[in-house]
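One protein chain omitted, others in place.
Chains here go by letter, A and B, matching the order in which they are written, and residues are numbered from 1 within each.
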Amino acid sequence: MRAAFRFLGRGSWLARRDPRVPLLVALTYVTATTQLRDIRHLLAALVLAFTYYAMAQIPWRAVRVQWTYLVIVVAVFSSLNAILTGGGAGSFEGEEAHVLFTLPLGIEVTAEGVSLAATRFVRFLGIAAVSFPVAYAIAPGDLGLALRRLHLGDRFSVMVDLTVRFIPTIAHEFSETLDAQRVRGYDPTARTGGLLARVRRVTPLFVPVTVGSLAGAEDTIDAMDLRGFGTGKRVWYRQLRMDAASWVVVLAFLLFLALATYLSLTGQSDHYLLPFLVT
Amino acid sequence: MTTVAQSQPQSAPSPWSITTRTIVYAAIGAAIMGFMNSLTYGIGIPGTEIQVRPHYGILTFFGFAFGPIVGFITGFLGGVIGDHLTGYGAFTAWHWSVANGLVGLIAGLFPFAMASRIASTGSKALVAAVAGVVAVIIGFLFIFIELIIQPELGFEYILTVEYIPVVIANCIAAAVVTPILVLAWDPISEQLGR
Partner (left out) sequence: MTDSVVVVEGLSFRYQRRSEPALRDVSFEVAPGEVLLVAGPSGCGKSTLIRALNGLIPHSYRGDLVGSVRVGGLDTRTTPLRGLAPVVGTVLQDPTRQVVASTVPMELTFGPENLGVEREEIGRRLARVGSESGLEPLMGRTTDELSGGESQQVAIGGSLMLEPRLLVLDEPLANLDPVAASRLLALVRRLADGGTAVVVVEHRIEDVLEARPDRVLYLEDGAVEFLGPMDGFLTSADPTAVKLPFDAWLGRAREGTLPPPVPDADRPPHARTGAAPRLEFRDVDAGYDDRPVLHDVSASLGRFERVAVLGPNGSGKTTLFKAAIGLRPLTAGDVLVDGVTTSGQSVAERASIFGYVFQNPSQMLFAPTVRDELLFGPRNVGRATEEHDQIVSVALARVGLSDEEDGLERRPPRTLSHGQQKRLAIAVALALEPRTLVLDEPSAGQDYRSATAFMREVGRIAGLESVYFVTHDVDLALTQADRIILLREGRIAADGAPLEVIADRERWIACNLRVTSLMEANLRWGAHSGAFLGPQALATLAAAAE
């Protein structure tokens, strides 16, 4: 199953840093880039993002499918957005929009629209690049600890760990249940019947997985209660230490955030119309 | 020598109390939602581009059956993890995750608001369907926060391209799947009797 938190970046430079680093970087990067509008600024940010991505040494083969899917989704989404909003009325200063060509149904594709689409595409690509290490360069189990050290509560941090722990189980349950029902002639992909009937057709899959997990949770709850969970102050055995290199990475991104905020507040990062589209 | 003890029943459950049970249920909910969110599947509504993803009914079920906290975490963490597993970036669409969380939370307020009036399992299922639909309609209003974070999209776009299709699809999922799960879980939770 694809849906596991696999530690693909094991042993990489980034994975040897403090697990709070990927979380903080993702957070700062998202905050920073949502403030930037100028595609030239975002391209610079993209370089930063991919430099950082490279430090996680995530094997390309393992994430190729995800990246392909992602690029397609983001590309479609960005262009749809931009085209349908007609270049984002009011996003650009100045006069009339520059119509490049007209699609059927009278939808106009403008230089502004395309610029906007490109801008969003670049922004999302960067966010994806800084997000992958959160998934793949944090050792399993370090996520909860990192969250705790970022001052989230004991119970919330344990819960995140527990969720990560349950995902492979859930994935396995889904595939076993699907097998068990197929033996009984169940075909989840059948295209027969009306909409509601087709929605209802998930029942043989959803009910055993959901109800089975919940019934099985009794044991998990007992196991936690029996080891004194949630009854008092908790100690975290493992400790985290922000080494110098970790600080350097985090500071670099904080600096970037400060810069982005400055540019945004002083109005220096407005939408930029790609000049080669307007001839 | 012998004494009879009624072992203490837990004090009247408040919708906001957090026990080990809350945490485990929330983690299960988030794991299921996260996993399902990471799959690309959907049932198309004929004549539209709208895809119904039935597992949104699992979200409203978790809220309805186990309260607002479990509901919120199921939706929020499930959204974050789903985005994360697809490679989309855990916080890229954080406001959508929050909206999902609110859906679960609102669905979880219903049973407490009307506990005394729900008698049979059958009427509970009906209430669950209504709760699911209402939760979806209200919860997803949160995405209008894009008016602030991405003002270039404009109100009309957010309404017609994002809010309405999502609400239609998820209302269908919630209305159909929530009661099915409530009906399946009710007799079993009775039997666990804890």
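Going forward, a contact is a pair of C-beta atoms (placed from the backbone, for glycine too) under 8 Å apart; a residue touches a chain by one contact, two chains touch by 3 or more.
Predicted model only: the values in this text are computed from it and were never measured.
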Absent-chain contact - pick from A:Phe50, A:Trp236 or A:Tyr262: A:Trp236
Residue of A:Pro22, A:Gly126 or A:Pro208 in touch with the missing chain, whole complex considered: A:Pro208
Missing-chain contacts mapped onto chain A: 4, 139-141, 161-162, 164-165, 168-169, 173, 176-177, 179-187, 203-204, 207-208, 211-212, 215-217, 219-239
Residues of chain B in contact with the chain not shown: 1-9, 183-184, 187-188, 190-191, 193-194
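Here, only the chains that are shown with their structure count from here on.
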Partner chain A, residues of chain B touching it in the complex: 18-21, 23-28, 30-32, 34-35, 38, 40, 43, 45-46, 52, 54-55, 57-58, 61, 73, 77, 81, 84-92, 94, 149-150, 152-154, 157, 161, 172-173, 176-177, 180-181, 184-185, 188-189, 192, 194
Of chain A, residues touching chain B in the complex: 2-3, 26-27, 30, 34, 63, 66-67, 69-70, 73, 80-81, 84-85, 88-91, 116, 124, 127-128, 130-132, 134-135, 155, 158-160, 162-163, 165-167, 169-171, 174, 195-196, 198-200, 202-203, 206-207, 209-211, 213-215, 217-218, 220-221, 224-225, 229-230, 271
